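The complex appears here minus one protein chain, its other protein chains still in place.
After this line comes chain A, so read on.
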Amino acid sequence: MGRSGGRDGGCPWWVCRELVATVRPKNEVEQKQLCVFGEYVAEILPKYIQQAQVTCFNELELLIHPDGIIPVLTFLRDHTNFKSLADLTAVDVPSRQYRFEIVYNLLSLRFNSRIRVKTYTDELTPIDSAVSVHKAANWYEREVWDMYGVFFANHPDLRRILTDYGFEGHPFRKDFPLSGYVEVRYDDEVKRVVAEPVELSQEFRKFDLNSPWEAFPAYRAAPEPLKIEAGAKKEDAK
């Protein structure tokens, strides 16, 4: 790199000679280490861990039953050294029976590695709060409650954190519209800000959010084989 390269016979660097794709090289060693570690944790906690997987980007994920949040998080904090809760979020997939997927991202400072723990719940089932394990979970859980409506049992102070004070609804749910239900404006007669139902002009009313292109062609569902039902027996033609 730079001007001192003499191999190319003085050709400037911006003349392309070969096009090589800049793709992150696969780190097999790290992948193997994460696989081994995932198997280790799954062997120790078989009561709660439903699945353990390593993504192609070398990210270890543990998929857990919701009863096992506090045991698994405490184990990862005390036994293996994942002392830092980097993130706590939720994912809304309305087509599933348990629509919300709660995701905990943990970081180990000593071993410089990350791990992801995922659980599931629906709108009404409460989940154990992780505040007793990681203090950082406090505001994250308030955010998940505010945005998705997931209730956390034993949370010290579960109230709204991002939405307005009288706001109704949980904005990050997939069935909550992008522009919301209310809009605010300043009303001169009453001399304060009022909230009124949202008014959209006709141009903004087209809610066609599906893309015309197929999203994951590699994961197409196999077409269901046609079932041939036994029909009525044919009468002998007389």
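Some notes on this structure:
The criterion applied here is as follows: a contact is a pair of C-beta atoms (placed from the backbone, for glycine too) under 8 Å apart; a residue touches a chain by one contact, two chains touch by 3 or more; residues count from 1.
The rule we apply is simple: contacts and distances are computed from a predicted model.
Taking the options "Ubiquitin-like protein ATG12", "Small ribosomal subunit protein bS16m", "NADH dehydrogenase [ubiquinone] 1 alpha subcomplex subunit 5" or "Proteasome subunit beta" in turn, only "NADH dehydrogenase [ubiquinone] 1 alpha subcomplex subunit 5" matches the UniProt protein name of the chain that is not displayed. Of the candidate positions A:Tyr98, A:Tyr181 or A:Phe204, contact with the hidden chain is made by A:Tyr98. Considering the full assembly, A:Pro46 is the residue among A:Pro12, A:Pro46, A:Gly166 or A:Pro197 that touches the omitted chain. When the missing chain is restored to the complex, the residue among A:Glu30, A:Asp78 or A:Glu183 that touches it is A:Asp78.
Of A:Lys32, A:His65, A:Lys135 or A:Arg185, it is A:His65 that touches the chain left out of the display.
If you put the missing chain back, the residues of chain A touching it would be 40, 43-51, 63, 65, 67-68, 71, 74-75, 77-79, 81, 93, 95-98, 110, 118, 120, 215-216, 219.
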